[in-house]
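Note that one protein chain of the assembly has been removed; the remaining protein chains are unaltered in position.
Naming follows writing order (A and B), and every chain is counted from residue 1.
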Amino acid sequence: MSTGILPPISARRRRTDRLMSGLFYAATGIALVPLLLIIGYLIKEGASQFSAAFFTTDPTGNFAGDIGGIRSAVLGTIEMVAIATLISVPIGIAVAIWLVEYGKRSKPAAIIRYLIDVMTGVPSVVFGLFIYVSLVETGIGGSGFAAWKGSVAISLLMLPIVARSSEVVLDLVPNGLRESALALGAPRWRVIATVVLPTALPGLITGSLLAVARGAGETAPLLFTVQAAMGINFNLSERMNSLPLEIFNDVQSSNPAVVTRAWGAALTLVLLVLAITLLARIVAGRSRLKP
Amino acid sequence: MLERSPMARLPDQALRWILTALSFGILLLLVYFFGKLSLESVDVFQHQGILSFAFSNDWNPSQSQFGGLALLFGSVATALIALVIGVPIAVATAVFIVELCPSRLRSPLTILVELLAAVPSVVYGLWGVFFLIPRLRPFEQWAADTFSFLPWVGGPVAGPSYFIAGLILAIMIIPVVSAISREVISTVPTDHKEAALALGATRWEMIRTAILPYSRSGISGAAMLGLGRALGETIAVTLVIGNAAVIGHQIFDQGYSLAAVIANEFGEASAVPLYSSALFACGLLLFIVTLVVNGLARYIVSLGDIERRVERARRSERKSAAAPGGAA
Partner (left out) sequence: MKFTKQAGALSLTAAAALVIVACGGSSSGSASTINGSGSTFAAPIYQQWGATTKTDDSLTVNYQGVGSGQGISELTSGTVDFAGSDPPMTDEELAAASKKSAPLHFPTALGAITISYNVSGVATGLKLDGATLAQIFLGKVSTWNDPAIAAQNPGVTLPSNPITVVHRSDSSGTTKGFTGYLTAVDPNWSSEVGKGKTVKWPTGTGAKGNDGVAAAVKQTPNSVGYVEQAYALQNKFTVASVKNAAGSYVEPTLASTTAAGQGTTVPADLRFTISNPSDPAAYPITSQTFVVAYTDACKAGFTEQVAKGIKTFLTYGLGAGQDALAQLNYAKLPADINSKATAQLSKLVCNGKAL
């Protein structure tokens, strides 16, 4: 009477299995180590900066006395990214709707999907260059560097992310839902507006939030399109401060206190982006659509 | 039948028109983008010649020499290092999350890996300069001395180098490659996996024979997207590559990349038309490379799709051959 159908696993194979499992564990650990190191480093260098004054005063430009905080940088980032979101999210979702509802598997749709992927891959600095030569040099809008031009550059970065993730989510909406609504006599636009979009809403929000996280952290496009102003400025056609610019400029300073402020700003930016990313994940968890 | 008046169809048509316009707007935008970049690059192409710009190694703007081979080399070299280091780790992480880890850890681990993507690139670069470079230098010097028999290894270690840039890029592409690999690996049909296990395979053998071959094209596609990201990354690379417009012979040498040159030199170049034209040409080159890499990625992934379609077709053929034959 045999104890099993198959021959026992040799010790060598078992060893290989354990070795490989160990390697997989190790690889995952290795992948996470940089994250911990970076956040640890930022906390070590920058957490000391966190105080009420840090977030409620602007950088003063004073190198000898009080160097000020980063309020205008935080507000500037929020404002520019908000405008970029207002531009890229509606357009991105609109393109995604077209791809899923009308374009589907057609040749034009395939080309547009390819181009959206290309847009994700284009280096942010090339977008900055493009906006510089089309909007800044030409002096459109009456001024050279302006916050809204920075927003446009950021929206170019965000658009493909919104479009791609929205397309994936909209695709997951069961066709049955659409067809039942159509069968009841609803016109196409009504089906999209009242059935498809609400069902996909959590996924759409997730995609937009991930795009916002990307947009908030980019420096290169801002270098070409906006120059920093130290004080608060809500006027979009003028210069505006922002966290990436503040970090980039401050870290090059000869004043060690200003360099430390850069680290505080970097920690702020990372926490901001992490918060948005986590929020996106939580929203995704509430989605009724699962792949 | 439900009928609708022509007026009622108007919103539908309007919506379709608007959406189509926006989508084709993307096409127009990119065409305009390409056109504008090309227009700005014409000056340097006339001065230097397109082939010479891309393939001669003499980047000397103050003498109006714009041979960008060193830049192209740097972009490609750092991206390759990033792939060699990052893709295995990313795929291993993906396999781990899908197959090996306890199910309650799956979600937190996924979030943690994705948080790597949330760190802004300027922070990566600064962390590289202030933390990684000084910490790794002794190890790099030891490696350069001990392994100098290997090609591309050896020489003095200055600090910023292709290696550090590649390392940081590897970290940056892990989330993208891992996420896509995860998706691909989780679509491996359970029958494949169970068949391997039923035949007595160990966990690893099952992964090796059932999962990895099936996911090969999807993972290649993921790697290509990682490549695209690595080629295009600007600020992080600028801060850690050393910005020397030469073709280095060791991985610990300093180099330059197309994206870094634009970020670094655009300020001064904007005063000199030929110089700024050269930088636009660098941008154009990067754009073309992105087009090619993405096209390749799509193609490789589509190969996988064909495989799967063929398989499904075969399986359904077998089923339909079995059923009517077996039915009474």
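Rule of thumb we're sticking to: a contact is a pair of C-beta atoms (placed from the backbone, for glycine too) under 8 Å apart; a residue touches a chain by one contact, two chains touch by 3 or more.
Note that the structure is a prediction, hence the values are computed from the model and not measured.
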Requested in this report: Can you work out which residue in B:238, B:277 or B:294 touches the chain that's missing from view?
Outcome: B:238
Query - Omitted-chain contact residue, chosen from B:121, B:202 or B:264 - result: B:264
Report task. Using the definition of touch stated at the top, determine which of A:111, A:182 or A:232 touches the missing chain. Result -> A:232
Query raised in the report: Where does chain A touch the missing chain, residue by residue?
Result: 55-56, 58, 60-65, 71-72, 75, 78, 136-137, 139, 143-145, 202, 227-232, 234, 238-239, 249, 251-256, 259, 286
Report summary line: Residues of chain B touching the missing chain are 60-62, 129-130, 133-134, 137, 156, 158-160, 238-239, 242-244, 254, 264-272
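In this section, only the chains that are shown with their structure count from here on.
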Requested in this report: Just give me the whole-number Å value for how far the CA centre of chain A lies from that of chain B.
Outcome: 17
Report summary line: Interface with chain A, chain B side, in the complex: residues 2, 4, 8-9, 11-12, 14-16, 18-20, 22-27, 30, 33, 36-37, 40, 88-90, 92-93, 95-97, 100-101, 109, 111-124, 126-127, 130-131, 171, 174, 178, 183, 199-200, 202-205, 207, 225, 228-229, 231-235, 259, 262-263, 266, 279-280, 283, 286-287, 290-291, 293-295, 297-298
Report summary line: The residues of chain A that touch chain B in their complex are 6-7, 9, 13-14, 16-17, 20-21, 23-25, 27-28, 30-32, 34-35, 37-38, 41-42, 91, 94-95, 97-99, 101-103, 108, 111-112, 114-126, 129-130, 133-134, 159, 163, 185, 187-189, 192, 213, 216-220, 223-224, 244, 247-248, 251, 262, 266, 269-270, 273-274, 276-278, 281, 291
